[in-house]
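Please read through the structure below; I'll follow up with questions.
The complex is shown incomplete by one protein chain, all other protein chains being positioned as in the whole.
Note that the chains are named A, B, C and D in the order they appear, and that numbering of residues resets to 1 at the start of each chain.
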Amino acid sequence: MSAEPNVRTLTINGEEISARSDQSILEAAREHNVEIPTLCHLEGLSEVGACRLCLVEVKGARRLLPACVTQVAEGMEVTTHSPKIDRYRTMILEMYFAERNHVCSVCVANGNCELQDLSLKLGMTHVEIPYQYPQLPVDASHPRFTVDHNRCVLCTRCVRVCSEIEGANTWGVMGRGAQSLVITDLKQPWGDSETCTSCGKCVQVCPTGALFEKTSVGNKTRKHPEFLPYLRIMREGEQP
Amino acid sequence: MNTEELQQIAAGGQEERDKFDYEVNVCMGTSCLSQHSDRIRDAIAKEAEACGKKCQVRRTGCMGPCAAGPMILVEPAGKLYGHVREGDAKDIVEALGGEPVARLDPELGSYFEGQNFVVLENVGHIDPEKIDEYIARGGYQALLKALTEMNPASVIEQISKSGLRGRGGGGYPTGLKWDTVAKVKGAQKYVICNGDEGDPGAFMDRSVLESDPQRVIEGMAIAAYAIGASKGYIYVRAEYPLAVQRLTMALREARRRGFLGNSICETQFNFDIDIRLGAGAFVCGEETALIASIEGKRGTPRPRPPYPAVSGLWADPTLINNVETFANVPPIIRHGGEWFSSMGTARSKGTKVFALTGKIQRTGLVEVPMGMTLRQIIFGIGGGVPDGRKFKAVQTGGPSGGCMPEEHLDLSISYDALISAGSMMGSGGMIVMDDTSCMVSVARFFMEFCMTESCGKCVPCRAGTVQMFELLTKITKGEATHRDLDRLTELCEVVGATSLCGLGQTAPNPVLSTLRYFKHEYLAHIDEKRCPAGVCELSPAAVEVHA
Amino acid sequence: MPLYAERPPLPSDDKRWRIVNGTMRKHGFSRNALIETLHTVQSSFGFLDEPAIKFVAQSLRVPLSQAYGVVTFYHFFSLKPPGKHTCTICTGTACYIKGSEKLVVEAEKQLHVRVGETTADGEVSLGTVRCVGDCGRAPVVLFDGELSAQMKAPQLAQQLERWTMQ
Amino acid sequence: MSDLKTLATVWLDGCSGCHMSLLDMDERLVELSSQFTLVYSPLVDRKTFPDRVDVTLVEGAVASEDDLKKIRKIREHTRVLVSLGDCALTGNVSAMRNMCGVQPVMLRVYEQNVVQPQVPTVGVPALLNRVRPVHEVVPVDVFVPGCPPSADTIYQVLSELLAGKVPTLEGVAHFG
Partner (left out) sequence: MPRTIVIDPVTRLEGHGKITLQLDEAGIVQDATFHVTQLRGFEKFCEGRPFYEMPNITARICGICPVSHLVASSKACDAILAVKIPPVAANLRRIMNLAQLIQSHALSFFYLSSPDLLLGMDAPPEERSILHIAHSHPSIGADGIGLRQFGQRIIEMLAGKRIHPGWSVPGGVNEPLSAEKRDQILGMIPAAKDAIQRTLGWFKSSIEKFSAEIEVFANFPTLFMGLVDERGLAEYYDGALRFIDSEGNIIAGELNPAHYAEFIGEAVEPYTYMKFPYYKPLGYPGGTYRVGPLARLNLADRCDTPLADVEWREFRAMSAKPLLSSFHYHYARLIEMLHATEKIESLLADKAILDKHVRATASVNNLEGVGVAEAPRGTLIHHYKVDENGLITWANLVIATGHNNAAMNRGILQTARHYVQGEHIAEGMLNRVEAVVRTFDPCLSCSTHAMGRMPLAIELRAPDGSLVREIRRG
């Protein structure tokens, strides 16, 4: 099979680039140092297209398309930033901040949080829409980790890494709409989970301070999701 | 099964019916049944037997004007009775062959004028639990024709030619959809019938499934043949127990008669259908969510593409159409695509079933050709607004649709006209409102619906609907400012443009359409702290926070 | 040695578990049968509790978290046992336009519970449903599953009174 | 935005950390003070808000009826209103009580574990049911996030305002 037909030429923000046909717009853009904000996406995990921050304009498409799940195509004309897209992204980010209780200043992830970083990157200095202040629990029953639903953005990275990489399927999502909650097993305390292997991958991939190690408090929390792509390759390589 | 056998069954049925002088057809739809139409039927049968008249008392499906139920259709006179009680049995039987019972006149006026039954052609005439009666009315001729006289491509050609568009709301050309799935390579393909009637306030699909289930099965079988599927699913709402029961029976009957299973009609074609129950999630009306639900998972949509046509149920090519769409298929194949396309408007062909409800004289199920005006339906068929009140708006398209004011009453119904008027066809709910309805509250009602039905996967829908709902609540309480109104408009734009699936994308529509036509009502709440319809309780001491 | 762990034993000798098992068997204990099986549990027992979800999940080899996620996603499933009687008010659009909100207020007042709750004595559960499809005769209320149409607040109150007075 | 000559600073419901960060400008505060007059501030003795102030820095969230009255008045008399720090911008820690409501707070603090249990009401303002960011109550012109914003950030903001520019903090400061 020749590599030739697998190359697509497209433009991103007017710049002509080439990409492999199996690449998403996001992958192609990042390869060419074009920044597209994401939250649910994480290299090494399946895509869910849920955070809506990577929406881009594709000429000819009726709607904005999520860059993470849209494959490149020949002649595609992609715009990753425009006043309209930026405005939408900012508002989406505001919705994230308003729906739960993200108190950055006292969060374990302060300074190491993808949501916080996004607010900086997108220039979101304040939230125009009213905060909801839901009452949400903290589950500290696990000996090593804590889940604080106040800080969860429902990106489902924990659910995916637990299912796709660790294979434990401990994490899931319950409820729906604004009542959605990530859970372990039958919503038991995490410490009582029968399936959790305590591998801690969920903590490492969590973009915010929702999942954290009990010892990483103060200003010390650092997440390390870099291991994922390697693990994925290892796993896939092992398969017959 | 071949043509002859089919004709034999039809003839046998006719013979049976010819033995009687009269037919009393008693509606056994959910609505009439809840008023004990089964007991009424028994009472009439008893009376008929007692008086010795050759009278067949039959169960049929919904006849449409549910509010006048329990309904009875007496043949050959073609006389309809409404509001029938058990005690009326004797009079009904006595009146057979003579003057009808005057007090049981349902007073339907011009209810049936202009209606054109294609999907509902059999209702009132057949017993939904008896497949032979369906066959006697021409049922399964289309499937037989397709299997024996046509190849899949020509079936699709007829559907394309008919101009049929998806009746679930989107209006995607059915022929094109079939063609796409047919062209995708795949050893296993699926046909799914979406019976998760989405719109709250509509019951077209329920009615069809309860009254004429074989029609849907036949439509699905034809589709399966056309696209090369061997397995089908009907996804029905669990809230429709009668529909589920009738469907279950219908599937069994269809299998018994050989319209489902292996070597259907003595051809190579194998196809069978299973029922899957919905469990109370509006979002499962969305194709990818519905597929997830059939797979036994949470009904959350996923980004498209890939479309189900390419990667659907268990990642195989899958065709999804709704109940009414499939119900249109057998007559199209029977009479040809051109016959169908002769009805309707340039870009919206055929008929459409609507559930006409709300503040209207005559409520019920109606089927009208595309192109009829809203005024004809509401004031002609429906008889206008009761109690001397003033018409204010008509809502179509359910939570994804919009409210249209009086000045749009002369709009001819078509997919495109409704969209340009800020609403949409939807699956066929048509809710009439009079001047006692507050349009801000109506918008709030729909937003609450979307908020509680949001699956929660993507943030614009999950959080945006909550924000919009709270802003609308604030307006109805008289606590909102113009800045809130601006924010509401902005949220509408962002949620509509960025949500993952149709639920979120269309959730702002009821707000946008009411803002478009009834902005003065919003402003009255905000500026004058007053609800023009007198519905909202505004707090007089509301504090204007913003300058 | 079986490749997988054995299927769990029936939670008790309650005959209804055999019906549940029957549904699963009909579907070849396939994971896809999760919702169908939950329907069977719900219709047999009236609700789904943790042991039931666990039994079904383990029988079908569905991860516990996913099973719980499904149960709580669909409003048709209930984690709490219903009251002796159920009053379900339709809040579809047609019913809303015809004043179902007032019925909800009336029922909540009468029963001293909120929608989704059961009276303290376990007598009546109050619920809403998004549409039962009898829109032509809105507003509609289901009393113990029986449909009553064109409902008015006093009528509703009367029916509830009959239950609560018993 | 030229000729910004008068500056005010106020604190509503917060921890004074933003004011401390303002003071952390150290000598730069004195340097800047030659370009403006600090007309109203916890650091000076004027008791009423002047009729016209060019720039007002607001620290803290709106938590009591006093705060509400105060911020409305300040807005009315201020040309450029600057929300300084996370409490003003987001409610931050001040708003954490919103999750449990103001009544339980009162009961816990004044009814449990004390003698003369009572909720103070004399000469103290009623607390709002919900602590709110400043911009939810009055329009705000400049937003300076941070808990607290660093002295450098505040210096930048003030310098730009004094130079007649609208400060741009996008990509400079974040919450927390």
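Here is the rule we use: a contact is a pair of C-beta atoms (placed from the backbone, for glycine too) under 8 Å apart; a residue touches a chain by one contact, two chains touch by 3 or more.
As the structure is a prediction and not an experimental result, all values here were calculated from the model.
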Displayed chains that the missing one touches are A, D
Taking the entire complex into account, which one of A:A61, A:V138 or A:M234 touches the absent chain? A:V138
Residues from chain D at the interface with the omitted partner, ascending: 11, 13-21, 23-24, 26-27, 29-30, 33, 38, 40-48, 60, 63-64, 66, 92-94, 96-97, 99-100, 102, 104-106, 108-110, 113-118, 120-125, 127, 147-148, 151
Just the residue numbers, please: which parts of chain A touch the chain that's not shown? 105-106, 108, 110, 137-141, 143, 146, 148, 189, 191, 214-215, 217-220
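By definition in this document, only the chains that are shown with their structure count from here on.
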The pair out of A-B and B-C sharing more C-beta contacts is B-C
Quick one: chain B and chain C, Cα centre-to-centre, how many Å? 25
Between chain B and chain D, what is the gap in Å from one C-alpha centre to the other? 57
Between chain A and chain C, what is the separation of their C-alpha centroids in Å? 35
Within chain D, the set of residues that touch 2 or more other chains is 136
Residues of chain B whose C-beta touches two or more other chains: 281, 298, 453, 455
Considering the complex alone, what residue numbers of chain C touch chain A? 50, 53-54, 63-69, 72-73
Chain B touches which residues of chain C in the complex? 31-36, 38-39, 62, 66, 69-70, 73-77, 91-98, 129-138, 146-149
Could you list, by residue number, the parts of chain B that touch chain A in their complex? 281, 283, 298, 302-303, 305, 451-460, 462-467, 470, 487, 490-491, 494, 497-500, 505
